[in-house]
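Removed: one protein chain of the complex. Kept in place: all other protein chains.
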Amino acid sequence: VIGVMGPGEGAVADACRLARRLGALIAREGWAVLCGGVAAGVMEAVCQGAREQGGLTIGVLPGAEGSEASAALDVAIRTGMGSGRNNINVLSSDVVVACGMSAGTASEVALAIKARRPVILLGADERAAAFFRDLGGDRVRVTADPEDAVRAARDFLKSRRPADP
Amino acid sequence: VIGVMGPGEGAVADACRLARRLGALIAREGWAVLCGGVAAGVMEAVCQGAREQGGLTIGVLPGAEGSEASAALDVAIRTGMGSGRNNINVLSSDVVVACGMSAGTASEVALAIKARRPVILLGADERAAAFFRDLGGDRVRVTADPEDAVRAARDFLKSRRPADP
Amino acid sequence: VIGVMGPGEGAVADACRLARRLGALIAREGWAVLCGGVAAGVMEAVCQGAREQGGLTIGVLPGAEGSEASAALDVAIRTGMGSGRNNINVLSSDVVVACGMSAGTASEVALAIKARRPVILLGADERAAAFFRDLGGDRVRVTADPEDAVRAARDFLKSRRPADP
Partner (left out) sequence: VIGVMGPGEGAVADACRLARRLGALIAREGWAVLCGGVAAGVMEAVCQGAREQGGLTIGVLPGAEGSEASAALDVAIRTGMGSGRNNINVLSSDVVVACGMSAGTASEVALAIKARRPVILLGADERAAAFFRDLGGDRVRVTADPEDAVRAARDFLKSRRPADP
């Protein structure tokens, strides 16, 4: 399960374009995509990208009733916890990719580092990259395009294998 | 998505037998099963039953790392919230079936009634049935076998349709 | 810290009267009152009762901004989790008293039993009492008036002492 975190309403077009391509690539690897599930911005784009390639899409929603959900979700988890669900997003991901940046996304990157999940920053500016590398060391990688992000995710997943029972 | 709630470690053999059969029937309807995800008792049994019929199984786990997860889960949500995740289970379900009874299961039935989710009590004793009918009125049904439970779930889902946009 | 759980909007006058008296008695013991914090029903009444006797009142609120809070709270915890906060209420209490009954209150009693907190049912009908005694055994006591509830709480707190480090 690859968690893709990114802005909803406030997402810039570039982040959405990257997210859609990323979703497609993740699906082609046979991995599931997990995100915040809202029908906006990066969350919507990554689900659509994955869905088009037949991938499984999981959304961990802020609301209790799911009216905010993307139509491209296969599994919708309704938490009723608002941003409190951000920690569930990262715990449920084997690798976390941040695509774009916002306060919510930054909280997810920080929680991922805290929970010792590997993090890939896709298209982050130098300031964000430097800040999170300070916090997370070599569990944080910075990539410029979705292909590199998927390669980095593959590396993280491979390196984890031997440690698992 | 049909949520099946029931005891883990403390489950009696009868509840597990009902849960396994219920999981199989839910999968045959083409519905997904959502449960607490732990590799024990009713949660394990319902996932195995659904899995054998090719159904999708979703577990909302109490732990942060997922070591307690059933091997029959397709999607594992790691909440790190202990019993705090019980409310997520019921919010994420369109119908809640309680199979067997325990303190955790009782909390999920009560939270389901609070969140206005329809509830089906499968194999509940008269005392539990009476208590929850007092609380939930006609959104609570009591059935003795899994076939009846699936029929009741179908009724609830059908009656909901016209109200949906 | 004594957690007092009970209905908000739907509370009957009798439960509110008991809650107000209970709040006053808890404050006189020098204990803090913890509740769901909403300005309605049992939650409002127990805070007012405690406040009048100079007791500390703590509310664990469902909302994120606190607009639903009772004016009689000294400490307001804003969770933004809706009924997901019910588990926090019981975990944060050393003894849980349920005053009146509703779906939300029933979930808190069940979660308290699950978390091995002692429970006192104040003014519960025979059906509810029987159901929860089945689940919780001798960690569940049933009392008819607030004076007895406080006595039962004192017993529970005393019996806990030797087990603590």
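Letters A, B and C name the chains as they come in the text, with residue numbers starting at 1 for each one.
To be clear about the criterion, a residue touches a chain if its C-beta (ideal position, glycine included) is under 8 Å from a C-beta of that chain, and two chains touch if they have at least 3 such contacts.
All values derive from a computational prediction rather than experimental measurement.
*Asks:* I'd like to know which visible chains would be in contact with the absent chain if the whole complex were considered.
*Replies:* A, B, C
*Asks:* If the hidden chain were put back, which of C:80, C:104, C:118 or C:136 would touch it?
*Replies:* Missing-chain contact among the listed residues: C:80.
*Asks:* Extract the touching residues of chain B with respect to the undisplayed chain.
*Replies:* 64, 79-84
*Asks:* For the chain that got dropped from the picture, name the residues of chain C it touches.
*Replies:* Output for chain C: 1, 32, 56, 58, 60, 64-65, 75-81, 87-88, 91-92, 115.
*Asks:* Name every residue on chain A in touch with the hidden partner chain.
*Replies:* Residues 81-84, 86-88, 101-104, 106-107, 110-111, 113-115, 127-128, 130-131, 134-136 of chain A touch the chain absent from view.
Basically, only the chains that are shown with their structure count from here on.
*Asks:* Is it true that over half of the residue numbers where chain A touches chain B are used by both copies, so same, or is it different?
*Replies:* Over half of the interface numbering overlaps between copies: same.
*Asks:* Based only on mean CA positions, could you tell me how far chain A sits from chain B in angstrom?
*Replies:* From the centre of chain A to the centre of chain B is 29 Å.
*Asks:* Let me have the rounded angstrom distance from the C-alpha centre of chain A over to the C-alpha centre of chain C, please.
*Replies:* 40
*Asks:* Could you say which residues in chain C touch two or more other chains, in rising order?
*Replies:* Counting only residues that touch two or more other chains, chain C contributes 81-84.
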